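Report on the structure given below.
In this view, the complex is presented without one of its protein chains, the others remaining in place.
The letters A, B and C name the chains in turn, as written, and every chain counts its residues from 1.
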Amino acid sequence: MNNFSDKSLSLQARLQRFMEQYIYPNEQLHAHQLASAENRFGVLPIVKELKAKARAAGLWNLFIPEKHAGYSDVGGLSNYDYAPLVEIMGRVTWASEVFNCNAPDTGNMEVLMKYGNEDQKRRWLTPLLEGEIRSSYAMTEPQVASSDATNIELSIKTEQDHLVLNGRKWFITGAMYELTKLFIVMGKSAPDHPDIHQQQTQVLVPKDTPGVRIVRPLSTLGYDDAPIGHAELLFEDVRVPLENILLGEGRGFEIAQGRLGPGRIHHCMRLIGLAQRALEQSCQRATQRTTFGIQFSHNQSVREDIAKSFAEIQMMRQLVLQCSARMDEVGPQAARDLIAACKISVPLMTQTILDRCMQLHGAGGLTADYFMAEAFNYARWCRQADGPDQVHQMALGKQVIKAYSQAGEQ
Amino acid sequence: MNNFSDKSLSLQARLQRFMEQYIYPNEQLHAHQLASAENRFGVLPIVKELKAKARAAGLWNLFIPEKHAGYSDVGGLSNYDYAPLVEIMGRVTWASEVFNCNAPDTGNMEVLMKYGNEDQKRRWLTPLLEGEIRSSYAMTEPQVASSDATNIELSIKTEQDHLVLNGRKWFITGAMYELTKLFIVMGKSAPDHPDIHQQQTQVLVPKDTPGVRIVRPLSTLGYDDAPIGHAELLFEDVRVPLENILLGEGRGFEIAQGRLGPGRIHHCMRLIGLAQRALEQSCQRATQRTTFGIQFSHNQSVREDIAKSFAEIQMMRQLVLQCSARMDEVGPQAARDLIAACKISVPLMTQTILDRCMQLHGAGGLTADYFMAEAFNYARWCRQADGPDQVHQMALGKQVIKAYSQAGEQ
Amino acid sequence: MNNFSDKSLSLQARLQRFMEQYIYPNEQLHAHQLASAENRFGVLPIVKELKAKARAAGLWNLFIPEKHAGYSDVGGLSNYDYAPLVEIMGRVTWASEVFNCNAPDTGNMEVLMKYGNEDQKRRWLTPLLEGEIRSSYAMTEPQVASSDATNIELSIKTEQDHLVLNGRKWFITGAMYELTKLFIVMGKSAPDHPDIHQQQTQVLVPKDTPGVRIVRPLSTLGYDDAPIGHAELLFEDVRVPLENILLGEGRGFEIAQGRLGPGRIHHCMRLIGLAQRALEQSCQRATQRTTFGIQFSHNQSVREDIAKSFAEIQMMRQLVLQCSARMDEVGPQAARDLIAACKISVPLMTQTILDRCMQLHGAGGLTADYFMAEAFNYARWCRQADGPDQVHQMALGKQVIKAYSQAGEQ
Partner (left out) sequence: MNNFSDKSLSLQARLQRFMEQYIYPNEQLHAHQLASAENRFGVLPIVKELKAKARAAGLWNLFIPEKHAGYSDVGGLSNYDYAPLVEIMGRVTWASEVFNCNAPDTGNMEVLMKYGNEDQKRRWLTPLLEGEIRSSYAMTEPQVASSDATNIELSIKTEQDHLVLNGRKWFITGAMYELTKLFIVMGKSAPDHPDIHQQQTQVLVPKDTPGVRIVRPLSTLGYDDAPIGHAELLFEDVRVPLENILLGEGRGFEIAQGRLGPGRIHHCMRLIGLAQRALEQSCQRATQRTTFGIQFSHNQSVREDIAKSFAEIQMMRQLVLQCSARMDEVGPQAARDLIAACKISVPLMTQTILDRCMQLHGAGGLTADYFMAEAFNYARWCRQADGPDQVHQMALGKQVIKAYSQAGEQ
């Protein structure tokens, strides 16, 4: 049933080999460099080194979609062909950046490809594609339910040829990272516009603009996710020229809509990679550990946990592939039911699988000796990222009810 | 991603139309005929009538696999192409028989195609393909855990040119049905054979053979599943000629292995059909019912239930399709991990979805006014049919542990 | 912590002995008499016989609360002292009637004790206490969400010295039972009354009143619960004299409120009795069954299921006892948070425990060879009886939010 293109299959094989040669063997070194870094949000030498290797190996910017193939060395990939690559990279939480395929930069680059003008592309897209700089997408605000984008309150006012920004953002991924130079900021430019979907504007704000303040790093379940991290930001009278507007004044909501679909699916594929890896390691442990005279692998409840996890991973993977294929066929907007289905299913199921696998590893399973605890945090966080699951269930439920209640009865 | 053949797509459309024209409109009549039948296990007039219609419409024996295409009017279908047809038929619990596609007859017909000799085919396969008779597969025994086929105890002894069978069977689907004329009986013919997989033989036993006794119908959760039903049987000195042996003495286990894969997947597809239908009816009800001043369709917990059910159905369907495609590619034996994944996931998830949908229908949801309670019973029963889920989890867990613990560590 | 009175402890012991001597040994006979009864809703000889025995043994009308002690031979019991007795009786689905302690009669008798006048008591309460007749409580209507009692639509009109009732009811437990002679009917007598809680009246309607029609028995999950059963009823110009009004015109809602608390707790205790018995039988089976060379009792996943079920039963029992004690202290109204907590927890947890225990019994666990499938149906039905769980979660959630959001923050 799965019919990936030859290009995808070849990239899968090469990526897998790269992971085995360069990523897995360097996981401890990465952890060590981070633990002993002076600046937890600085660039880690091993990442810098591996980025060069990945680029040399032609495993670079794999995320670029077919319609923007011109930006890509490998010619662009469909969502369906890219999906297994994301899973492979996703098996190590920090690996995606090595291939210039990490969130939120891939989404930001796509925004610039789609909506940026030539100047904006030259200044920001080119160095992003080169992996020289990183970027953040500043949407969520602490004081409002930001899953409803019309709630956004950061104020954008025009003063002559400048915009002036005032407001607070949080959970801004990557903001503290040393390489990050650009914030794409969503704010409210026309709070009184009769169409609530034309009140917003998105603006390119260089990180070093006066008035931009990084208030603090945020942690989730005890993780600061350094060096990428999530920040709380304050914008106080931040002034940028008018030409920093993306696409056009009042078109912020439109950009936000256009950005989201594939990104959610990428999170899902990474989580599936982590779940798959946790399953594999649990199988290995099951043959290495004996309690009360019986090897774990012969224990019925261990086998049941392994079997359930295997089946759930198959289901998640097929769902995400189906959704990817559908996005390729009809676009993210028409595929939003399947995107929502992925969003509400994969993080939660992955969290459960990781919980089981940690338990199979004993108390050690909760420590940093394994990747699972950090992956668990990522899965848990994804149930809030891009809006809490409940909001997507609300939208999906509404859509499904509408679809089937209008069809005839059977 | 899904790429059904044109033949499958065309059959899907025609089948759907037939369901709309002839099956759904006759559900009440079917219930009425059954409730007022003198013999609960007799042939219902409406089923007889619809069988003729289905055959005339070319919607007959759709289950026949490609390699036995000669037996089929439509030329045989792959597992993958057949799967969506099973789902469509499965939306009404009694509909499969109308198309000569019901369990256990499809499995029995395949056994005869694969292992029967010409005489056996002429006598039994032909009328089965015509839908003139039905058959049962007599495997499970009350006193032993029959999911381990080597436990089977029914005794088969050779006396000159006859076999003599003694033993007890139960959960023999279809045994009491008026149309049923043939039992395929698994028994132990060589209890002392050193290879425990060569101790069993399968024998064709006409239902009216002296010594065959139907002890009683069995119910599950209050349902007797009439007119098909599940029976307890007693074999007391039942004598059949040697030529009734299927394939060969001592090859019963081999036949049992060859029979199972697709059958499990068919149960899964039918369950998905029922889950899908329950979801659709719940959506309709959600727009028709108001409590405490709010329409169900606006209630957040209703929307969450609908959204979860939608996502779960997508996942189940993709898993079963993946498994079907894999069976087509490598055969059921090599696809047994995915078959097990379906078996342990779909009945349980369907049970949960139906439980939710019944709850959405209020107390009435539990009654015979809707199809859901009966479907719930079918899903619950499938967690025991062909062996309890736990046995399949054991086997799958063992297989997955072996596969991944031998691969290198990552 | 548990400190039952000596009276309760003594009754527990005697009741247990009665169950062992007379109830368990007659379960098969009961099933046989029901299966072969000409009228599924007739009185079973064994029940009649055992009622006499129970009464002679002083195990009769145990449900009578302390404040109505005068009606009781044993002097009345607190909710707390009665709770363990309900659990013991509840271990066999039909046993409560033997002790004149079955729903809905206990609730109806309490209604008559509290709200009936002397004439009404003489005519109906006395024979109910004697066990000579049975009664039904006719509240739920098919066309409205009856968990909101103000929705009730059955029309009650006054014509001179008579009331005229018109409307439809369903899920009226006991209505078809041969012994049932009385319906307590809730209807709308003043649909335009400005206070929506004074629009309802409750009326005593003899079952044989002209115009009362039993439309059909209802089944849930395939069970008709005969001989008690649940009926759909039609009231067509049913005329009863004014003196059949209970308590007073417009006070129907008040009676409904006063009736419900203890009844819900009784259902819960019976369910706990069934869950406990299923656990015990599963333990016995675990030592009697061997698969794949290992006795069930040594299988880790069997032990986990047993351990979880044991813990859940402890928790349910303690919750219900806590709730009973609280009802004794402050009355059902002030204990409604705990009553709701029982209602939303016990049926669902019991359903899950029974599902596990059935699974441990193989396919046979689903049949009538064991009590579990019928008990499962009872648990499932209780998630709708007295209103769907979701309605109680709504009310409880609202109450808890109010309580804690008004307290200071910590």
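By our rule, contacts are C-beta pairs under 8 Å (C-beta built on N, C-alpha and C of every residue); 3 or more make two chains touch, one makes a residue touch a chain.
Since this is a predicted model, take the numbers as computed values, not measurements.
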The chain left out here touches which displayed chains? A, B, C
Contacting the left-out chain: of C:20, C:178 or C:237, that is C:20
Return the single residue from C:151, C:281 or C:352 that touches the missing chain. C:281
Across the whole complex, list the residues on chain B that are touched by the chain not included here. 299-302, 304
So which bits of chain A touch the chain we can't see? 140, 142, 145, 147-148, 170-171, 218-223, 289-292, 301, 355, 359, 362-368, 373-374, 376-377, 380-381, 383-385, 388-391, 394
Applying the definition given at the start, please give the residues of chain C touching the unseen chain. 1-3, 19-20, 24, 80, 91, 277, 279-281, 283-284, 286-287, 297, 300, 302-308, 310-312, 314-316, 318-319, 321-322, 324-326, 337-338, 340-342, 344-345, 390, 392-394, 396-398, 400-405, 407, 409-410
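Quick note on the criterion: only the chains that are shown with their structure count from here on.
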Of all the other chains, whose mean CA position lies farthest from chain C? A
Rounded to a multiple of 5 degrees, the Cα superposition angle from chain A to chain C is 180
Could you please state the distance in Å, as a whole number, between where the Cα atoms of chain A are centred and where those of chain B are centred? 43
Centre-of-Cα separation between chain C and chain B, whole angstrom: 38
Quick check on chain B: which residues sit in contact with 2+ other chains? 390, 394
